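Quick one: this structure, given as structure tokens, is what I'll be asking you about.
Only one protein chain is missing; all other protein chains are in place.
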Amino acid sequence: MKKTRRDFLGLTGRLGLAAATLASGLFSRIAFAVDTRPAFEATSLKEALAAIGVTEHQDSTEIILKAPDIAENGAVVPVEVTSKLPGTRSITLLVEKNPHQLSAEFEIPEGTEAFIATRLKVAETSNVLAVVKTDAGVFHAAKVVKVTLGGCGG
Amino acid sequence: MPDPMRIRAVMMGDVVDVKILMSHVMETGQRKNADGDLVPAHYITEVTATCKGKTVMKAGWGPSVSKNPYFSFRFKGGAKGDKLSITWKDTAGGTRTDEVTIN
Amino acid sequence: MSVQDRYISLVAACTLLGASLSLPAEQTSEEAIAEYHAMFGDENPAELWQLRGEELWKTPRGSRQVSLEACDLGKGPGVIAGAYAELPRWFEDTGKVQDLESRLVTCMTNLQGLPESEVLAVKFGDGEQKSELEAITAYVAAASRGSRITIPLDHAAEKAAYALGESVFFYRAGPHDFACATCHSESGKRIRLQTLPQLTTSEGAQAAYTRWPAYRVSQGELRTMEWRLQDCLRQQRLPQLTYGSDVAIGLTMYLARNANGGEMAAPSIKR
Partner (left out) sequence: MNSSFRVTALLLCMGPLVSVLAEPVPDLTATLKAAFTDKRQATLDRLDQDETQKLCTQLRDQVPTSELSQKITRMNLATVKPPADGKYLGDWKAGEVVASTGTGLQSSDDPAKPNGGNCYACHELAPTEMAYGTLGPSLKHYGKLRGQDPAVLAYAWSMVYNSNSYAPCSNMPRFGHRGILTEQQMKDVMAYLFDAASPVNQ
């Protein structure tokens, strides 16, 4: 693990003295203050949604959220979202039971399909939400993903 | 220097289908190493894709995107032979840009 | 019949009842796991290791400033197509049976002149610490995709390696009495939800061996057969198996030979 630390400091060192000082300070205390975007720091679904400017949203069958019923491992959960809602501007993925609910936001410019696929960490069995901002308001779809335990020594 | 991405960009009718794999630890800052010490947070916060000077995708990520991220999206307006450029930036100031030819 | 014997019969009867009642649920969860695997499609982060491995294979390095393109993996210098499917094998120049990883160490030290300590410094990657051996193994193994496993076991030393591997496979030890065979000598069993391959049969050995190396989603790392064996033995509560040791190569030979004829499909993606 020593090497990781050296690499980490080496990497930031290249960014200049200020960054290196900041990094070593972070290292001795806690490491996740580097991300200053408040929405990603939110610790409840409501707070996270508020931070991305969402107060009201309604369920929509025009959002197709694909995720497995059971994830054999929560470290990698494939998630795919297709929005058939006209004027889709963005797709946001949230995981209700994660320490921080907001996972990822995708802006959908004109000409880009309202489709994204990625893989998320899901800490425990949880609702996964796709929130879609459109010209006509905010909509969502949700799916429960069960996270199972595995292995002979874990 | 971060490792290169593996990008596939293929025409599907009039849509460019993009599939990206990125080499990144995506450390949450909450994981402990074998010695019981917290491993510092280190993850991608931003991904942008441009084609012919136009931004075709912009994503903001948190630490709960999986390690070695996979990301796929589709856009119109590209054609075979066009270049697609993907850039990511992370919490440690790291960045990487790779370019691929659409086929 | 003693009281205890009667209770054993009772336990057995109840067990059968329990098993038949729970069957539909089992199928559902196994189908769900299959669906989870299907969602990965062809998008395997192992490709990131293959890319890095290719670079390492082709870059002149070490005190001799040569690439690995003259490395003989058993099919002649520089031949990687199908080479992994024919390993482990006896090598005249070292006088040893070698698996891919130990052979790579030979090429990196003898051919390129890299210090052994440097080559072996990071056998298995962990986050920011990356392993060259894992990357090169991924690259070379990928060049055997679609090749049939061919382990003729002609040389006496290859036969001896197989015999050692087979004996170790059944060797019960440690506080938990575990052998490899404890989990891998019956078909259709699973640990938690993970199906256990029956490694004593060609079907089971093929299902397992053809899919290593693999990207482990639980770790976000590409793992090789040497890692797989070390980690099984760790979970067997045994001490640390030495990388490239005769026991590691013997076990690999046992699995590879049992998987003879199987079609390589590695690197794969696994839990």
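Side notes on the structure shown:
Letters are used for the chains, namely A, B and C, taken in the order the chains are written, and counting of residues starts over at 1 for each.
Methods note: a contact is a pair of C-beta atoms (placed from the backbone, for glycine too) under 8 Å apart; a residue touches a chain by one contact, two chains touch by 3 or more.
Small disclaimer: the values here were computed from a predicted structure and weren't measured.
Residue in contact with the omitted chain (choice from C:M39, C:L56, C:M108 or C:C183): C:C183.
For the options C:Q98, C:Q112 or C:T200, the residue in contact with the chain missing from this view is C:T200.
The chain that is not drawn here is touched, among residues C:I149, C:A214 or C:L241, by C:L241.
The missing chain lies against chain C, touching residues 3-4, 7-8, 10-12, 14-15, 18-19, 21-22, 25-26, 29, 153, 159, 162-164, 166-168, 170-179, 181-183, 185-186, 188-193, 196, 198, 200-202, 234-235, 237-242, 245-248, 258.
FYI, only the chains that are shown with their structure count from here on.
If you sketch which chains touch which, every chain touches every other chain without exception.
Of all chains, the one whose mean C-alpha position sits at the greatest distance from that of chain C is A.
For the pair chain A and chain C, the distance between mean C-alpha positions equals 33 Å.
Measuring from the averaged C-alpha position of chain A to that of chain B gives a distance of 14 Å.
For chain C, the set of residues touching two or more other chains reads 127-128, 217, 220.
Multi-chain contact residues of chain B (touching two or more other chains) are listed as 27, 39, 42, 66-67, 70, 72. Looking at the complex, you find that chain B touches chain A at residues 15, 27-30, 33-35, 37-43, 45, 54-67, 69-77, 91-94.
Residues 3-4, 6, 19, 21-23, 25-27, 39, 42, 66-68, 70, 72 of chain B are the ones touching chain C in the complex. Listing the residues of chain C that touch chain B in their complex gives 43-45, 47-48, 51-52, 127-128, 215, 217, 220.
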